[in-house]
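Of the protein chains in this complex, one is absent; all others appear in place.
Entry: chain A
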Amino acid sequence: MRSLSVLAVALVVLAAVSHLLGTAAAAAAATAKKAASAASESSHTNNWALIVDTSLFFFNYRHAANALSMYRTVKQLGIPDNQIILMLADDMACHKSNPLKAQIFNNRNRQIELYGDTVEVDYRGEEVTVENFLRVLLGRHTPGTPASKRLDTNEGSNIFIYMSGHGGDEFLKFQDTEELSSQDIAGAFEQMRVKKRFNEIFFAVDTCQAATMYNHFDTPGIVAAGSSTRNENSYSHHSDGHLGTAVIDRFTYYMLEFMDRRGDKANLGDLMRYLTPQRLMSTAAMDTSKFSRPVKSVALTDFLGSVLKIDTTVATAPYKPLETRASKSTDSVDPPKTTQQQAQQVRPYPIYEATF
């Protein structure tokens, strides 16, 4: 009997030990998973978008429609208008050849009018130049440039940069008069990194030989995608007979279709698998060599959506009521103050810095 009781106690002890071990292992696994998850998650605190249509002339209607479609999507996904810079090189809506005045469509079914009242075009017409594009990226504006035309990003910003136009081997044509080279844009991104103007960048370009535009990227934190590789053309998706021109390009069309189907669950890896050569009639390419996270874990909303995280600064001083300021007016002679105390005097209440 005694031996039985000893056995029972031993079993109980064994069970308890094994339970404890199991719990510890599970906890360790959970910790590791959490750590991995943390590594694959973006650490950004705000989102910005820079959307550029670089083409003149009505027969390039589709490039404006591409840009406006992207603009509409990122707005729908929550990026506020003041964090979107939209550049349209020509006024397709009111163009003399446009039979549907003041409207722009990206589909011949004309269900979605892209040029509604809420569109805010930040750079239009002759303002869309290589110089202005680089100024926006670098934040080097001429005096008097309004805030709506500035990309006021910081080191917590994830930026979605989308460009549509006519291009070639390592260049993108602006306005039918000048070109943005791949070296230009690579240099601008490097300067942005030095100036801590971004956390991560998703650079997407829809043009012929698009992948050559990021040939010279050497800045960490950038994932780049293009609609075609070297020596390949990019193609339009379909045209509208009434307008007499193509209305959207294939890369943009299927990118939008993918996001429409997948919604919040869409990630970059799936996107690239969706953009097949059968759909695009060209080879979509993505460069992740400068990007630290695996693309499968990069949600599209990390770039195209909005994050509203609130970061608080470390409150180094206790809350002091406004009376403190009143007490300062007294003539009492105070002992010499430390820098911390001086700061408290200037800012007598805790500061909450919110970034969007």
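Here is the rule we go by: a residue touches a chain if its C-beta (ideal position, glycine included) is under 8 Å from a C-beta of that chain, and two chains touch if they have at least 3 such contacts; residues count from 1.
The rule is short, and it goes like this: contacts and distances are computed from a predicted model.
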Protein name (UniProt record) of the chain left out of view, among "Beta-adaptin-like protein", "Aspartate aminotransferase", "Serine palmitoyltransferase 1" or "Glycosylphosphatidylinositol anchor attachment 1 protein": "Glycosylphosphatidylinositol anchor attachment 1 protein"
For a quick check of understanding: of A:151, A:188, A:246 or A:286, which residue touches the chain that isn't displayed? A:246
Which one touches the absent chain: A:43, A:76 or A:97? A:97
In the whole complex, what residues of chain A lie against the chain that is missing from view? 56-60, 94, 96-97, 99, 101, 166, 176, 239, 241-246
